[in-house]
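The chains shown are only part of the set, and none of them has been moved.
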Amino acid sequence: MKHSTFSLTWLLVVILCVLGGAATGWAQDGTPGAIDTGDTAWILVSSAFVLCMTLPGLALFYGGLVRSKNILGTLAHTAVILCLISIVWVLLGYSLAFGTDVGGVIGSLEFLGLMGVGQDAFPGTGIPHLIFMVFQLMFAAITVALITGSFAERMKFTALLLFAVLWSVLIYSPLAHWVWGGGWLGEMGALDFAGGAVVHISSGFAALVCALVLGQRKGYGVESMLPHNLPMTVLGTGLLWFGWFGFNAGSALGANGGAATAFVATHIAACAGGLSWMVAEWVKTGKPTMLGIASGIIAGLATITPGAGFLSPLSALLIGLVAGVLCYAAVVLKIRLGYDDSLDVVAIHGVGGFTGILATGLFASVGAQGLFFGNPGQFVIQVVLAVSTLVFVVIGTYVILKVVDALVGLRISPEEEETGLDLSQHSERAYS
Amino acid sequence: MKLVKAIIKPFKLDEVKDALTEIGIQGMTVTEVKGFGRQKGHKETYRGTEYQIDFVPKVKLELAIADDMEEKVIETLGKAAKTGSIGDGKIFISDLNSVIRIRTGETGDGAL
């Protein structure tokens, strides 16, 4: 067996060499560029932080909110997306997003299989190209994982896999290219520091489409669907917050003043969001809740993401306060409208991201100017950014879902839903 | 008085409770149990091993009722708990000598 494995891998190597043109490109990419160890240290750390946001952070945040019969299935969504999209990114996605621009809409295939992505500094930074790639990889993975909250407790596992791959390649990579990879939105001057449009609007409105296409969970509005473990969600919140410093301040791509600005804005908005959601709920229902504080923190973080590096602390405070109230209102609205966005991805990431992109156009004052600082044009650009992202994502997601439905079916059967994802999809139980 | 025990499917609990409340039942006690019966259990996988789990999650209701409620309770309970598929559960009825309400010391039907 050992022997045949080796022949096989050897064969694969040869194939890959042929495919790649220069399989040893990584080892050969010449003398290293001007790497700054401090910047590199920070982006190495930031990449790890974003991993931590995703798994265990997001996985637990979502996991605590579902019923106990679905907890492993929910964790598996995030875990498998992290694995799968990472590989897709390495093989194809990175190149589509960050390869040389082709017509403003997509990257070239030059970095297929990470060919030519090596230890040299990424242009305009002091960090190795490989680290830039892996930092971006983490963003690609978490964006897809965020969506899963909207169809929690009812998606077929095979459908999830297919959906994730298609969405990442067809929606995320182009979008990342448009904004960050040299595409038309970035060229237009759109500001999206760490992914308000690319990550949050995109996942948030994809989530809306998913919730509508998949429909409500069996028993929605009738049976109680209370969270099975809120401390797990609080733990997830803490890890998301922690990791978000890498997400936002890491987006400065160095350990510099920009990172400092982003770090502080991120923290302030998280705190302000937590407080304002809490107060809004307190006023409306008479009690402040732990889940409200946690949700507000995440709302603040999502909303500040696009502007983090461009905002003064007090602007961040204001934006955070608005985020908490607005996203809470969106949750309340959802209940009235009756669609089942199970874990409120739309209300938090969709609404938060959208608000944040616009707020950046108003409040940007550090290294860029928004409307309130004398630059009304920026606000217009931000509107274009938000709206075009939304439209592209909504249409794209709808089409992908229809294709996946046709191919493998989106939903588990009602009996499976009653049994839960854990036993029906994975033959596992979480607790015993 | 009678003691009615019913083993039912967990997701039927609210429906059964509401149906019983409607016919005037004011109290009951509920326990999470595991049932073994004709309804098949499920398989669980653990790192390469498969386990057959025979026990199925069920809910047990206990109701102390006055004798004249027996029929009505059984009918109502049976209807509300029924899905028609295997594993719907059972109702067991036995005699109860007496009932006391701890708070007041009342006994008999008034204590229910």
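In order of appearance the chains are A and B, and numbering begins at 1 in each one.
Throughout what follows, a residue touches a chain if its C-beta (ideal position, glycine included) is under 8 Å from a C-beta of that chain, and two chains touch if they have at least 3 such contacts.
The model shown is predicted, which means the values in this text are computed figures rather than measured ones.
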| task | Taking the shown chains as one copy of each kind, please give their copy numbers in the entire complex. | result | A x3, B x3
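In this section, only the chains that are shown with their structure count from here on.
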| query | How far is the middle of chain A from the middle of chain B, if each middle is the mean of its Cα atoms, in Å? | reply | 46
| field | chain A residues within the chain B interface of the complex | value | 219, 223-224, 418-419, 423, 426-429
| Along chain B, where are the residues that touch chain A in the complex? | 11, 14, 42-46, 50
